[in-house]
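For this view, one protein chain was removed and the others were kept in their places.
Labels run A and B following the written order; every chain starts at residue 1.
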Amino acid sequence: MALGEGAAGSVVPQRLQTRIKRIALVLVAALVAVFVTVPVYVMVAVAVQSPAAVFRGGDVNLLIDSLTLRNFRVLIEDTNTIQYFANSLIVTASSTVLSTALAVAAGYGLTRFEFTGKTVAARAVLFAYMFSPIVLAIPLYVIFFSLGLLNSYFALTMALTAISAPFTIWLMWQYFQTVPISLEESAWVRGASRTRTLWDVVLPVARPGYISAAIFSFAVAWNDFTMSRVVMSNDEMYTITVGASLFLDRVTIGWGETMAVSLLICIPPFLIAVFLQNYLLQGFNVGGLE
Amino acid sequence: MSTVTSVRSSLAEFDERRLLLLATFLPLAAFFTLVWAIPIAYALGMSLFENPTRAASFAGLSNYVEILTAEQFPLFLWNSVLYAVSTTVFSLLLGLGLALVVNQQIRGGSVLRTMMIFPYLLPTLVVIFIWQFLFDPNIGVVNQWLVDFGVVADPIAFFSTIEWAMAAVAVTSVWKFGSFAFFILLARLQAIDPNLYERARVEGASTWQAFRDITVPHLRGAILIILLVRGIWMFNKFDIIYLSTRGGPLNATTTLPIRVYELAFNEVNFGAATALAGIMFFLLAGVAVVYFRVFEPEKEVTH
Partner (left out) sequence: MARPIHLDSVRKEYRSAGSVHVAVDDLTLSIPEGSFTTLVGPSGCGKTTTLRMIAGLETPTEGRLSFGDEDVTGQSPQDRNCAMVFQSIALYPHMTVRRNIGYGLKVQGVPKDERDRRIDEAAETLQITEQLEKMPAELSGGQQQRVALGSAFVQDPDVLLLDEPMSDLDAKLKAELRVEVQRLHQELDATVVYVTHDQTEAMTMSDQVILLNQGRLEQFAPPGELFDAPVSEYVARFIGTPSTNLLPATVAETDDGYALAGDGFGVLAPADRFADRVGDSITVGIRPQYLSADGGDYELTVIAGVVEQLGTEFVVHGHTPDGTDVDAVSTAFGAVEHGDELVVGFDPGDLFVFDADGRTICHGDALAGETPRQSP
């Protein structure tokens, strides 16, 4: 009797019920897929067609029926886009390397050496992780200003690392806990020094962990607007996010060019999503990223 | 002779160990001191001065008083809370619903999962561009549809009307951050032992009962953490609001982080800006204490 409770209570036959449920599920999934993909599609459609084609007849025409590189050409000819990209790449690369290296070293040390105050350290890292970038940006701005470091790659690298490192450290801290210490001990017993063990055993085994950490620090730095807005005030030093954010204020730049630059900004994250998806999901499972 | 070797080698070992200890902790300590401890202390210090960047004069807590008693402060606080709560709750609902759907192993589930990564990875600026375009009163697709279907008579400039600005920013934020809850909850769902459901079925539980008694308890912790952590982040969010509305129109979307930026860079009042930053710091510290007490997240790494 208890067994039949679910089915007995309903008038609809079991099989039909299952069918309805499946259809509902697929509908929801389709709806979300539309919600997620349409905006991205719109970006692509506007970027690869000429404004004349998109806006002909007063309405927005979103079917891609012509392809042109016009928008990209305007970007390159009329704006500093290339310089912005170069700036972004420089600070993103240096911040990614710094943040990852810091996280690997810290994660190893924090898991391999016993010390009191681990709880305090863990809380400090988490607290920093939850911190508001803008609240940190204000004093950093004043400090960099008084040191004459505004508009430098160094200052922005430090600022970006400041906001990505708490999470990468947390991630590596957790990751190193899953690497059994007996792997290292087995190398020591066989005569390998601690440093050699680090190169031969620890780093290769920790690879998935630090790839995740690198992806996340990359994403933070590449997507950042707040820190570069505050630290960089020279047009030549703008990163692509800050540079592009000012495009719409210009008369010469329309939606076509704006979407074209958006498309360009999306290429690195897109490549990550396609090729390094699993490392990314691993990071999510450790607590995601802001 | 053998004693000598052993002493020497144990010294070498000690040195290597100490070297490694230094190599791992020194950068960590230096980094946290340089980019976290010093700036925070510096900001808290500045907040006690009038004109801290030029002719500084000690002002005690007057900056704080000025901030807290400002006529518009309740509005900014309310905007922050409204924005944080609405975006967190809606992205949680969206993420939860979708995670439950994908977990049913429907066809195309893994494609959907990959798709959900995009909004998350798209830079905030790009997300803003896209939604500004979609919501544009003249050329925006959303307005075109609304007018075509007769929902509204005239196009709405969503990002620049007082009634709609906050909603437009919130929709944009949910679109971008909904996947955060989705991935965490999906991972939790997939970690539930399927035997539990089989056992429930054998014992006669209906689908709904199994959901209530197995799924919900397994997700509870994750949901609370998402609410708390995502809530904090959204409360602290600066870029998405600044890029879409600059806090306008007429302060309709000015949250505390936006106000900090305005005070510092538009009004060049670093005393007041750092005081407000200080207030946000203490608010966060309060929430963090609750977070550490209730969830003990540090247990994940100290045990």
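In this text, a residue touches a chain if its C-beta (ideal position, glycine included) is under 8 Å from a C-beta of that chain, and two chains touch if they have at least 3 such contacts.
Remember, it's a predicted structure, so these values are computed and weren't measured experimentally.
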item	value
Selected residue (touches chain absent from view) among A:18, A:66, A:193 or A:234	A:193
Residue among A:59, A:78, A:185 or A:235 that touches the chain left out of view	A:185
Sites on chain A contacted by the missing partner chain, in the whole complex	180, 182-183, 185-193, 196, 200-201, 204-205, 207
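One rule holds for everything that comes next: only the chains that are shown with their structure count from here on.
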item	value
Mean-CA-position distance for chain B and chain A (Å)	13
Contact set on chain A toward chain B in their complex	2-6, 9, 22, 25-26, 28-29, 32-33, 35-37, 39-40, 42-43, 46, 55, 59-60, 62, 101-102, 105-106, 108-113, 118-119, 122-124, 126-128, 130-136, 138-143, 145, 158-159, 161-162, 165, 169-170, 173-174, 177, 193-195, 198, 219, 222-226, 229-230, 241, 244-245, 248, 255, 258-259, 262, 265-266, 269-270, 272-273, 277, 280-281, 284-285, 287-288, 290
Residue ranges of chain B touching chain A (in the complex, touch as defined)	13, 16-17, 19-21, 23-25, 27-28, 31-32, 34-36, 38-40, 42-43, 46, 52-53, 94, 97-98, 101-102, 104, 106-109, 112, 114-119, 121-127, 129-134, 139-141, 144, 175, 180, 183-184, 187, 203-209, 225, 229, 232-233, 235-236, 238-239, 242-243, 257, 260-261, 264-265, 270, 273-274, 277, 280-281, 284-285, 287-288, 291-292, 297-298, 300-302
